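Removed from the display is one protein chain of the complex; every other protein chain stays in position.
Coming up: chain A.
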């Protein structure tokens, strides 16, 4: 089976989707000739032509606004926002338009649109290249929100997102583009070529939206994570000696409640980890769901380890980033509780 980085997997997903369906078009800032600042669309313009993959003006509201019009026409646009931190000018188009179009027109118009954006920190990106704005999208009915954590999922979930008839926010943890990252920033990076999930089937395949995956089986505590935090949680489990079950949610909206509930009912404890800030973050929704559905099985209060309620700092990156030490400590405390 071919081995790919997450970047190559995303590029391959585009290739497969564009090959299969002439209505798939790809555009965004620097995605055309240059192939994207992260190389995720490299070679698409050369292979499919300038009217299938092209550069756009620097206008997020224009990128998403025109993509909605294309989707209403019958195309299947997959557009890129260069960094999730820069999606806000398009927020009105996403929330008021893409998410609501099917409902408000009673199915007369639909919006089969995928909006890709690199997300997350751990790269010294500072305030505007590190944010994790997923909670701003999980609060919006009509959207789907996807966060892959590895090349295999990145390809399977991206093809599924492009083929899905609903608008999908596809958040790509840029820290994972070249290899898994467990938060140990002082250790050398392992490339995807040395990781099992770097094996990505050639050709067309999909991974279902709305389905979580158990990455590490365990009986003591359930860890709900996605994106980079999956590896941080795995590392924290190994290092703390706590037999944690690590769930990679993969899709945040709609979330796979069945997998979450089955695990927490088994373990009786739940830790939620995300890079995004704490207050009103997606972890709050997860905690509420677990409390509601697993109350009589819980043996300790639900814990959350997240980014602090501050803008993402530059110099203090590793104080902010919820690394394996903080996650491990929380696991230990949960077992005492």
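Everything below uses one rule, namely that contacts are C-beta pairs under 8 Å (C-beta built on N, C-alpha and C of every residue); 3 or more make two chains touch, one makes a residue touch a chain; residues count from 1.
Note that contacts and distances are computed from a predicted model.
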Name under which UniProt lists the unshown chain, selected from "Hydrogenase", "2-oxoisovalerate dehydrogenase subunit alpha", "Quinol:cytochrome C oxidoreductase" or "Multicomponent Na+:H+ antiporter subunit C": "2-oxoisovalerate dehydrogenase subunit alpha"
Full-complex contact with the absent chain, from A:165, A:309 or A:333: A:165
Selected residue (touches chain absent from view) among A:68, A:135, A:176 or A:197: A:68
Which residue of A:21, A:46 or A:92 touches the chain not shown here: A:92
Chain A, residues in touch with the chain not shown (by the definition above): 25, 51-52, 56-57, 59, 61-62, 65-70, 72-75, 89, 92-93, 96-97, 100-110, 141-142, 144, 164-166, 210, 254-255, 257-258
